[in-house]
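One protein chain omitted, others in place.
And now, chain A:
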Amino acid sequence: MKYAYYPGCSLEATAKEYNQSAKIVARHLGVELWEIPDWSCCGATAAHNNDHLLSLALPARNLALAEAEGLDVAVPCAACFNRLRAAEAAVRESESMRATISEIIGRDYRATNRTRAFLDVMVNEVGLEKIKEQVVKPLAGLKLAAYYGCLLVRPPELTAFDDPEDPMTMDRLVLALGGEAVSWSYKTECCGGSLATARTDIGVRMIFQILRHARDAGAEGIVTACPLCFLNLDMRQGQAAASQGEQFNLPIFYFTELMGIALGYAPKALGLTSHFVNPIPLLEAREILRHPATRRETA
C-alpha cells in the first residue's frame, strides 16, 4: 500500500509529533508514504477567505505532483484534507475549472487521484482488524473523547468518509486499541480554528466548552486528528480554563500517538513529551506503558 504523503505546514512545526507518529505507525502497518517533494502550503482558511481561485490552485499544485506519480494522497491535517478535497472536487466537476487551474499552476492536473484523510486510510484501508492484531499495549482503562472538529467531516459532500453529525471512525479506532470511547455531544463542535489567534476572547470560550463537555462525559483525555484542534485544546487549555475560573488536566492526543503507544512504541519516539498538558502521568496511572503481562489488572 503506497500513498503520496502531504504533511502540511503545521506538521513541520507545532504539530511535529503528529508527523513523527504518523510516519511510525504507517511504517509499522506496512503503508509506504512517499512525501510529495517540495510540497507547498494548501493556503488554509486564509486563501479560502480571500481568493477562490488561489484557494483551489495552491492545493492543486500538490495534487498534480502526486497525480504525476500515479498516487492517491494521504493527508493527516484535517484543514489541509478539506482544502485538497475542495480542489479535487472543483477540477473533477468542471472541465473549464480544470483548464483554469492547470493554467494557473502551470501543470496538468486532471484529478484522477484521490485525497484521503490519514485517519480514513488507517481505519478503512489498513483496517481495524489488522491494527487490533498488532496491539501489544492495549489502552485498557483509558476513557477518551474522540474529537473530530469541523473540517474532517464537513461539509459531507467534500469529506464523505464518516457521518457529519455523529462520526465514529476515531471512536472505533480507540476501541480497537483497547480503550474506551465516551459518548458526548461536542465531537464535531468547532474549536474556533484561527479565531483563537485573531479573537482570543471568543476562541477560548469555544475551547472551554469542548473541554468542559469532554470532562463532564467522563473523558480523561481527548483524541484528535487535526493540528489546529490539537493546538487550541492543548496549548490554550490553561488560558481557556482560567477564563472561566476552572482548571482542567486533560491530555490531548493525536490518534496516531495512541496507535503508536498501543503498538508498543516509546512516548518520546512518538513526540508525546512535547505536549503542553503532559500526557505521560495519565498513561502511567493506567499502567499502559507497562507490558500487559506485568500489569496488575488483566486487560
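Quick note on the criterion: contacts are C-beta pairs under 8 Å (C-beta built on N, C-alpha and C of every residue); 3 or more make two chains touch, one makes a residue touch a chain; residues count from 1.
In this text, contacts and distances are computed from a predicted model.
Comparing "Thiolase", "4Fe-4S dicluster domain-containing protein", "4Fe-4S ferredoxin-type domain-containing protein" or "Branched-chain amino acid ABC transporter permease" against the UniProt entry of the hidden chain yields the protein name "4Fe-4S ferredoxin-type domain-containing protein".
Touch with the chain omitted from the figure is made, among A:E35, A:E69 or A:E103, by A:E103.
Here one chain is not drawn; of A:G70, A:G127 or A:P156, the residue touching it is A:P156. Checked against the hidden chain, the listed residues A:R27, A:K130 or A:R205 yield one contact partner: A:R205. Screening A:S21, A:T169, A:T188 or A:T256 against the full complex identifies A:T188 as the residue touching the chain left out.
Where chain A meets the omitted chain, the residues involved are 9-10, 12-16, 38-41, 43-54, 57-58, 61, 100, 103-106, 150-151, 154-156, 164-165, 188-190, 192-195, 197-200, 202, 205-206, 209, 235, 274, 276.
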